[in-house]
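Heads up, one of the protein chains got dropped from this complex, but the rest are sitting where they should.
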Amino acid sequence: MFEQHLAALPVLLPLIAAPITLILGRSLLSWGFATLVSGCAFVVSIQLLAAALSDGVLSYALGGWPPPWGIELRVDAVNAFVLLAVSAISTLVLIYSKDSIEKEVEKSKHSLFYTAHLLCLAGLSGILITGDAFNLFVFLEVSSLATYTLVSLASDRRCLTAAFRYLVMGTIGATFILIGVGLLYMKTGTLNMLDLASRIELYDSNRTINTGLAFIVVGIGIKMALFPLHMWLPPAYTHAPSAVTAFLSSTATKVAVYVMIRFIFTIFGIDHVFEKMGMDIILMALAVVAIFKCSYMATVQSNVKTVFAYSSVAQVGYMILGLSLVSVTGLMAGVLHVFNHALMKGALFMAVGAVFYRVGSVDIKAFNGLGRQMPLTMAAFTIAGLSIIGVPLTVGFVSKWYLVTGALEQDNWVVAALVLAASLLAVVYIGRILEAAYFKKLPDNVDPNTVKEAPPLMLAPMWVLVLANIYFGIDTSLTTEAASSAAEWLFPSGDTHSVSNVQEMSK
Amino acid sequence: MAELIDLVLLAMLALTALRIIFLKDLFAVVMLFGIYSFLSALIFINLDAVDVAFTEASVGAGISTVLMLGTLALTGRKEKKNSHSSLLPLLVVTVTGAALIYGTLDMPPFGDPDNPVHQHVAPRYIEESPQEIGLPNMVTSVLASYRAFDTLGEVVVVFAAAIGVLALLGIRRKKDSDLESGLKEHKVLHVIAKIVIPHVILFALYVQFHGDFGPGGGFQAGVIAAAAFILYALVFGLPNTLAVASPKFLQWMASFGVLLYAGVGLVSMIKGGQFLDYNKLAADPIAGQHYGIIIIELGVGITVFAVMLSIFYAFSSQAERSNVQ
Partner (left out) sequence: MNFILDYYNYWVVVFLMMAGFYIVISANNLVKKIVGLNVFQTSVFMLYISMGKVSGGTAPILVEGVTQYSNPLPHVLILTAIVVGVAVTAVGLSLIVRIKRAYGTVEENEFEHKDDAI
């Protein structure tokens, strides 16, 4: 019975657990329960990825109604891979939350926090595994509503305006997606993604369908903070509670990247999007500008959370750059970076949250002298920071390696050079913080005895992510296999030999 | 004739929208939004979407407007002069609108039975759902059975809204019981409210259980039942209402509704079907569909009722607090 329902469990578990968490009410109890459920979802998603890699596709017809009449859940290598990252980060962040939100969220709201977290996880998992375009919209709203709540739970009043801006932008984005899906439905009569794909193919460049595509791309662009639609992200990530920032930065925008990939590659098809409409040029230009503009913005911020918020927008640029290359390797680099970026940003924001826990500030000045006071936290920060830069033996290097290879495959020297040049900007913004931590002295007015190492429940998940950064940076076989089969799965025809070549080159 | 009504309603909608843009009095803006919502409900009826019209009138025009008015009571009714330039928004809107108009050019003609939406997928709902599900209301069949997972997601969205509002505002129970609350002086209102409220609740129950046959269902019923309590709170004061349905109890109810819905899915899993496969609930598939739909609609109704009332509590307990200050 368990195997039969495997595809539905990642969304059902947190969805059913959320109301139970609310009933449990007590802080410690709801924390334990939420963590347990998220852990189960993680175990299920490991099995799903294994099943997807060996069998190809798992389809689950909800209500027993065959698609396209009923709603179908559809798991393949692509979404199973992203789902693994989402459920893993969710579990680690929940472990981390216990101490972190003690400091940042009112005690009476803790069970609401965990309920909202589970709702967000359910929403994100729903977006990932559904095979129905309208169902995707519903789960998008589940996750968004939970996200607005989570962001607004911080104690600083600026989180309120940040959450409101996020809510308005997010709702505009969702409404755009709704319009786009409506236009597609109008021309095809169906909402099932595969059925949509086969029926869109029948039209040769239709104005209604093209408009639908444009609205969907803009709507998802808002959700993933694609430059220049990213303005909601820096304030939201800066003022949200640290645990929320760690969770959202490594999952929410990444899921939106997945949705973009799904719509472009599965539903519309690359011929339509890239060759007829020339979207690759637009996406590539936006991605390059995002990488440079936002990496630069990251170097001039004084709040460390804002630094990494801008860095996140730049990293989304890398993912979009990968898929705008329109090759298996490029797409693979994009998918791989979705996973890898979750590992690095999760660790970084956890470290920043640990600093807030001890020092009470995340201004860059607050990092002065922390290298001595919080050695483990800052060591984790350093390794994750090196991973963002793309230093060898970290996952950041693996992503950039495939991205540059993908660009060089097409003799696109400019893009390859730009990717490497942008890494220098990352050196600057990571370097500033490391300089403060290791080469400056603790301010005189701070008592060295109060600023000590973060509690173990915060350090443990942080270090799990850091070790994952190193492990997957050295032994790339697992992630590259998953990402390359995901990319091959998405690409309709031949052209698969290039990936195996790349894999050999990397070894 | 229908086209003419449609045209008049659309023109009225356009005028209302334009007034909303230019008016600075927010109270009037919110009332105009209520009108906008009711007008669109009329359009929905004219376009044969009776269930949607029912929901729009109760949820869009009813609850949304009440919440907006509740917010205005706390934030003030005058919009200050806008110092932003309106040039950029106008440009964005023009470009977006032009894109949409461009998109309409290849649209299938309005109302043509040969359109793709009427040829693919939907025919099964129209032709076979009365036999497969056994209900005359096809909207209920699709909502509660074919696309039941969407509806579960929707109940979860409502639940998530309650979590959001509770986290942001909370429901404060005052210690002072002699605060001014309700309309104590208005004897006529008291009598009329006492007559109306039981009927509203009765009507809610009718809408809840008659949704299989006519327009209606859990969403509308939940909102209508909540409206009865809201009326009670307005006339007899919030403390009295809190005594009838306490916030904690409503939290339990909201959770219970979601669990009831998901529970139906789990039972169908245990009986060997897929999640929410009602055919497995009873020996006879049609009977199974009936049980499934009635129970999940009940779950929807319970959650929507509890959430809407909780949200109202949250807003109105804020208002009373600020009156005291």
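For reference, chains read A and B in written order, and residue numbers begin at 1 within each chain.
Please note the rule applied: a contact is a pair of C-beta atoms (placed from the backbone, for glycine too) under 8 Å apart; a residue touches a chain by one contact, two chains touch by 3 or more.
Note that the coordinates shown come from a computational prediction; the quantities given were computed from them, not determined experimentally.
Enquirer: Name every displayed chain that the left-out chain is in contact with.
Expert: Per the touch rule above, the missing chain touches A, B.
Enquirer: Which is it among B:Val200, B:Leu250, B:Ile296 or B:Ile311 that touches the chain not included here?
Expert: For the chain that is not drawn, the touching residue is B:Ile311.
Enquirer: For the chain that's not shown, point to the residue among A:Thr149, A:Ser250, A:Thr266 or A:Thr394 touching it.
Expert: Here the residue in touch with the unshown chain is A:Thr149.
Enquirer: For the chain left out of this view, which of A:Gln47, A:Thr175, A:Thr299 or A:Gln410 touches it?
Expert: That would be A:Thr175, which touches the missing chain.
Enquirer: Can you name the residues of subunit B that touch the chain not displayed here?
Expert: Contacting residues on subunit B, toward the hidden partner: 3, 6-7, 10-11, 13-14, 17-18, 20-21, 26, 29-30, 33, 36-37, 40, 43-44, 47-52, 55-56, 59-60, 63-64, 67-68, 70-72, 74-76, 79-80, 82-84, 86, 89-90, 92-94, 96-97, 100-101, 104, 107-113, 115, 117-118, 121-122, 125-126, 130, 136-139, 141-143, 147, 150-151, 153-154, 157-158, 160-161, 164-165, 168-169, 213-215, 219, 304, 311, 314-315, 318.
Enquirer: Taking the full complex into account, what residues of subunit A touch the chain not shown?
Expert: These residues of subunit A touch the chain that is not shown: 134, 137-138, 141, 144-145, 148-149, 152, 157-158, 160-161, 163-164, 167-168, 171-172, 175, 178-179, 182, 185-186, 191.
Here is the rule we use: only the chains that are shown with their structure count from here on.
Enquirer: Between subunit A and subunit B, what is the separation of their C-alpha centroids in Å?
Expert: 32
Enquirer: In the complex, go through subunit A and note every residue touching subunit B.
Expert: So the residues of subunit A in touch with subunit B come to 1, 5, 8, 12, 15-16, 18-20, 22-23, 60-65, 68-71, 108-109, 112-113, 115-116, 119, 122, 126, 132, 134-135, 138-139, 141-142, 145-146, 148-149, 152-153, 179, 183, 185-191, 199, 206-212, 214-215.
Enquirer: If we count contacts the way the header does, which residues on subunit B are in touch with subunit A in the complex?
Expert: Interface residues on the subunit B side: 99-100, 102-108, 115-122, 124-125, 145-150, 152-154, 156-157, 159-161, 163-164, 166-168, 170, 251-252, 254-256, 258-259, 262, 265-266, 269-270, 272-280.
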